[in-house]
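The complex appears here without one of its protein chains, the remainder shown in place.
Moving on, here comes chain A:
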Amino acid sequence: MSEKSTIEAIARLVPEGARVLDLGCGDGALLSYLQQERGCSGYGVELDDANVLACVRRGVDVLQLNLEDGLAMFGDNSFDVVLQIDTLQHLRNAEVMLRETARIGRLGIVAFPNFAHWPNRLSVLRGRMPVTRRLPYQWYDTPNIRVGTFKDFEVLAHKNRLSVRDAFGLQGGQEVRLLPNLRAGTAVFCLEHV
């Protein structure tokens, strides 16, 4: 999810000059944008070799760590913002990681594919798992081990005593604030401690 409009939509949630930790930072495009356009500093965390290389090449500080091993390396409230963009769906310990995001950052921003987006619903109604641009994998070879919906995440956030500062959908890089659970391929949540 590194289209420019999507990056811009996420970046708008990050305060100017913030110290940022990007969990599952991919090729570092978002962090690079935040550094250049919003004066942010920080680190990406990434497991994949090719992505780590891409980050180093861009001059983005990257730490090659497995998120499943936990985030003990990072202190409480040691970052202004912790990003989890398209990461949650790959994690076995998604709930722990959500709590860790809230522990490490004063602000947590989480984005993931919204399984309740209407084309997905239609596909399931027709009896097939969706294969879309946003969820491009067949059910048997998808790296996404969690599929959740905009509404599901709201419930999970409340269960973990996180307050939702802002939440919206993203579709084609545009914010969707009316019926996001139905109308957006991506769910975006901005969270704070209660």
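Please note the rule applied: a residue touches a chain if its C-beta (ideal position, glycine included) is under 8 Å from a C-beta of that chain, and two chains touch if they have at least 3 such contacts; residues count from 1.
Rule of thumb we're sticking to: contacts and distances are computed from a predicted model.
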So one subunit is absent here. Using its UniProt record, which name fits best from "Homoserine O-succinyltransferase", "Imelysin", "ABC transporter permease" or "Dihydroorotate dehydrogenase electron transfer subunit"? "Homoserine O-succinyltransferase"
From A:Tyr43, A:Phe115 or A:Phe168, the answer for touching the chain not displayed is A:Tyr43
Among listed residues A:Ser78, A:Ser123, A:Thr142 or A:Gln171, the absent chain is touched only by A:Ser78
Given A:Ala11, A:Leu65 or A:Ala167, the one touching the chain that is not displayed: A:Leu65
Chain A residues that touch the omitted chain in the full complex: 19, 43, 49, 52-53, 55-57, 59, 61-65, 73-75, 78
